[in-house]
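The complex appears here minus one protein chain, its other protein chains still in place.
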Amino acid sequence: MTTGRPDGGSARDRGRVRVHVRVRDWLERHALGLIALLTAVVLGVMLYLPVGVVFAEAVFVDGRLSLAHFREVLTDPFYVGVLSQVFTDPLAIGSHLAALGGWILAGFPSFPLGLFGFTAYQAALSTVASLALGLPAAYVLANYEFRGRRTIRSLTILPFVLPGIMVAVGFYAMFGQAGTLNAILGVVGLGPYPFIERNPLAIVIVAHAFYNAPLVARITVAAWESVDVRALETARSLGASPRRAFVDVVVPQLLPAVTTGALLTFIFTFMTFPIVLALGGLQLATVEVWVYARIQRLAFAEAATLAILETIVSLALTYAYLRYESAQAGMSRAAAPPPRERLFPDLRTALEPWRLAIVGYGVLTLVVFVGPMVSMVIGGFTDGGGFTLRHYEFLIRRQTEGASYQTLPWPAIRNSLLFGVATLFVAMPMGVVISVVTTRSGREGGHHSGRWATIIDTLAMVPLAVSGIVFGIGLLRGLVFGIPLIGGWRLQITGVVAIVAAHAVAAYPFVTRNVSPLLADLDPALVESARSLGASRYRALLDVELPLVASGIVAGAAFTFAISIGEFSSTVILASGGETYTMPVAVERYLGRRNGPAIAMGTVLLAITGLSFVVVDRVGGRFERD
Amino acid sequence: MTDLTLEGVSKVYGETTALRGIDLAVEDGEFFTLVGPSGCGKTTTLRTIAGFEEPTAGSVRFDDREMTGVPPEDRDVGVVFQNYALFPHMTVAENVGYGLRFRDPPAGTTREERILELLELVDLAGMGERRPSQLSGGQRQRVSLARALAPEPGLLLLDEPMSALDARLRETLRRQVKRIQSELEITTIYVTHDQEEALAISDRVAVVRAGTVEQVGTPKEIYRRPATRFVAEFIGDNNVFEGEVRTRSSDELRVRVSGREFDIVPADSLAEAGTGLESGDRLAFCVRPEALTPTVETNRLSVTVETSEFLGETVRVHGRWNGTPIVLRLAEPPDADELTVGFAPDGAHVVELESDARGND
Partner (left out) sequence: MNRRTLIRTLSGGTAGIALAGCLTQDDDENGNGNGNDTGNGEENGTDGENDTGNGEENETDGDDETTEPNLEGTLRIATYTSMVDGEEAAGTWLKDAFEEEYPDAEIDWTVPESGVNHYIQQANQGVDIDADLFFGLNVDDLVLVDGRADESLFRSVDRDALEHVDRIRDDPAVEFDDPDDRVLPYDTGYISLVYDENEVDDPETFDALTEEEYEGTLITQNAQQSDPGQAFLLWTIDAYGEDGYLDYWEELLDNDVRIIDDWSSAYSAYENEERPMVVSYSTDQVYTNRFDGDMSRSQIGFLEEQGYANPEGMAVFEDSEQVDLANAFVDFVLSNEAQAEIAVRNVQFPAVADEHVDLDESYAEYAHEPPEAVSLTYDQLSGNLDGWLDDWGQLVASR
């Protein structure tokens, strides 16, 4: 071409290209470091700072460091039950042992658990229930092929996004004396049974399982899909029965995921708040209920003290688990997932006892998971007089006629989706980088760096281990009101970026926990090969590791999206006064003297999220190898 | 290509020391093998060369270029791992071509041509579209080799590449590796615990033990003139006797072992052992099985036969003399429980007495 620029120009262009390439090179080389740094900054500003602001209240009394608040709580039988005696007089070991002996001799009579004891007790029961309901789902989803398997897998975490109040509404509508289940039983002449009244604790635990069994299932499915089937075949060829091969080969490969699910469930239900009180009543109060009550009365020191103790319990468990996990890691595994069987290949097979058991389990999941959701949805189409569309008319009217300062359905939907996608972009790199940092340094080097990696990994779980209420109040006091700096300046962080960052902070632990176990199981030689071939650490991660842990990444992405969509407490604080409200916020704001409009919005939330999960999984599924 | 120098390289993990001052000088184009029992530090040495580990002290130099702090991707090395470490989600061709994403193929060839060229080199022409999971172990290892070689690295590092393969395949692949290496004249560091493999394939061998280099030499030197008792026993079969010098003349020693006296002519090995041995000194010497035969009339000893293994050409006999384990190579299986054998005075080789165990690993 003759119209080209003079030579000088193109030389400059070449120079520019070279600079460009050098910058790109530099960025790529330092990408992991930069992301890690950004992650640290985001966590510092969006998590440690706000939480620290509130936690500081517990340890400073009149400006001086003091443990007086802790002493108060730990010596109060109301909080810690019989342990209060131990904390009151920790050195009287003899009398404590005597008391213990007396308790054993008396035949283990029940003893006062205190608020903390009861909270842990119900969390333990909830964890067991979640495992019991979640693991069979993982088994079926990972091992059988049937129509809609992928869709069901996508929808498993749908319960995760439901606001607590909607779960309560759904459970009353499903299990209440006039609820759906009793209506169905009534058709065959049974009932009505007072399911909730008879044992409120049981129904609280089922509700916890409603939230958390899907979590267990989703994490376990991801691990199951990366089980190395050749190891299974080897075991079979060595003479192991199918059952034996399962126990010896598959179970150890699933255990980290199952334990992760159990740990997350325990921590969640240990911090549970709205569900317990909405279904179980104040008699089943947990520590978090008290934290909330304290915050309501602006008694921050007491609230923070309780919240710190909660966090200590959760983090101690996390640390113990992560030590265990790192001891398990290193089973090098090249994913060759087992082929899936058809669930019902023909009628005869369908009637085998095992398949019938699966069908039975399916019915149970219909009752526990689908039941409350469907009953809630139905509630949105009824009023005192029967079928109605008035609640949806309300939504449409609000959208078309509502004033700009009112909460409108469409902006809520749009914001939820936008924040969800934005959160994916922030939380995925954060979670993956933390996985890489902790699994890599855990693997390299000796005991010391291993312990450090576990500590970092544990600290990375802080978002789950900190009371959501304390986090919320910290955001308000720290970021919305602003942190006073020298010279009368204030650092304020609100609005969209703050909401997305807060969502990312809440969500990245799920990415880490989904990805870490898989990453730790990868053969380190894969990365080393890539690097000796010229790939930077970042490229090796992108080209080699991530594709191999795709199932964990996709699961992490699904959780991230779900957390973002369902997040309420920090969103509502950061969105206050703005137009950055989301669907759960709209649900809460539409609650009135009848639940109809809120339920209609809750239904919209369910529908939109369900649809997006299917899309997320479909898009993610392209990166997974089937 | 590249020559490689390691000077005083040591590596400490927390409380365990993996390397205690490794010194090596590998010449351009040389096939150099690190051999030693497992846990001796040979793999750590290789990983230090590759840049996967930074040495705690000492220096690694490629052509006098200091490599400390240089990340693996900038070292221009090709690494082949024991378990192949192929990328399971890429095809064979993608695996081989991976390094060419970061380094240009040799002048005059395109990326695709280079991939085909290498697949041909390792006899896998036409397999490019397969997945690693569709290949046999030997094929996978060849893909791994082709992948390491594709970007024309200055240094090829092989970490126990054969140990996952069966014996016959191992030998075939060994020859293939050797052929390719000499064709390309690429400096190669080979790590193995198999002394036979080390002797068969290498230009030079370093015997590594407990984080230090025990001896460096050609396979012949290592076999014929082991410097230490450890090397003597680790490389090939050997009979080691430990005793006390009774008398010493200019070229002959009379040594007393378990109440029996032997005459040995240690040749140059006496100097290597670095001792001015006097009567009354303790000493160890070794006699290879092929030098300990019934036909030699000097230094005779009677061996109690315990087991014998038929190896085809020869028979390996394990026995005992005065409690010392003895290994013999005979043409025919022994027909008695007792066997009297002897060795020529110059068939013995004096080695460094075992200093006490150096490491606990």
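To keep things simple, chains are lettered A and B as they appear, and every chain counts its residues starting from 1.
What we mean here is this: a contact is a pair of C-beta atoms (placed from the backbone, for glycine too) under 8 Å apart; a residue touches a chain by one contact, two chains touch by 3 or more.
Note that the structure is a prediction, hence the values are computed from the model and not measured.
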Neighbouring shown chains of the undisplayed chain, as defined at the top: A
Listed residues A:496, A:542 or A:614, member touching the removed chain: A:496
Residue, one of A:211, A:394 or A:471, that touches the chain absent here: A:394
Touch with the omitted chain, as defined above, among A:88, A:199, A:283 or A:349: A:283
Contact partner of the left-out chain, one of A:274, A:362 or A:524: A:274
Touching the absent chain when the full complex is considered, from A:212, A:536 or A:580: A:580
In chain A, positions touching the absent partner: 78, 112, 115, 165, 168-169, 172-173, 176-179, 194, 196-197, 200, 274, 276-279, 281-283, 285, 289-290, 292-293, 296-299, 383-386, 394, 403-407, 472-473, 476-477, 481-482, 484-485, 487-498, 501, 572-574, 576-580, 588-598
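Throughout what follows, only the chains that are shown with their structure count from here on.
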Centre distance in Å when chain A and chain B are each reduced to the mean of their C-alpha atoms: 52
Contact set on chain B toward chain A in their complex: 13-16, 47, 50-53, 71-73, 75, 77-79, 81-83, 85, 87-89, 98-99, 101-103, 133, 144, 147-148, 150-151, 153, 157
Residue ranges of chain A touching chain B (in the complex, touch as defined): 332, 334-336, 444-448, 523, 525-526, 528-537, 539, 543-544, 547-548, 625
